[in-house]
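Pasting a structure below so you can have a look.
Every protein chain except one is present and positioned as in the full complex.
Coming up: chain A.
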Amino acid sequence: MNKSELIEALAQEINIPHREAAAITNTIINTMTEALANGESIEIRGFGSFVIKKYDSYEGRNPKTGKKIKVKPKKLPFFKVGKDLREQVNANKK
């Protein structure tokens, strides 16, 4: 499923024009992106949560050449699947 299929599913499900479903979907994604960019976490009950993890600068190696490099400090988003969804993906098919 990609974004346009998600928009299409929403338009059909609640019977609204495609254009409105697109605006809604984009608002959701943009709001989530802004929150993560501000270092906020996201918690969607039943689906999952996102947190930002901060990494300090560290000495790493280029895996191809083995050369030592300095990795700059960075932030990465982490997703943790929610309890409902986790139980459902496991109940579905073994």
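Note that a contact is a pair of C-beta atoms (placed from the backbone, for glycine too) under 8 Å apart; a residue touches a chain by one contact, two chains touch by 3 or more; residues count from 1.
Methods note: contacts and distances are computed from a predicted model.
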Task = Could you check which of "Translational regulator CsrA", "Replication restart protein PriA", "Stage III sporulation protein AD" or "Integration host factor subunit alpha" matches the UniProt name for the chain that's left out?
result = "Integration host factor subunit alpha"
Note = Where chain A meets the chain that is not shown, the residues are 1-3, 6, 9-10, 13-14, 20, 23-25, 27-29, 31-33, 35-48, 50, 52, 54, 74-79, 81, 85-86, 88-90, 92-93
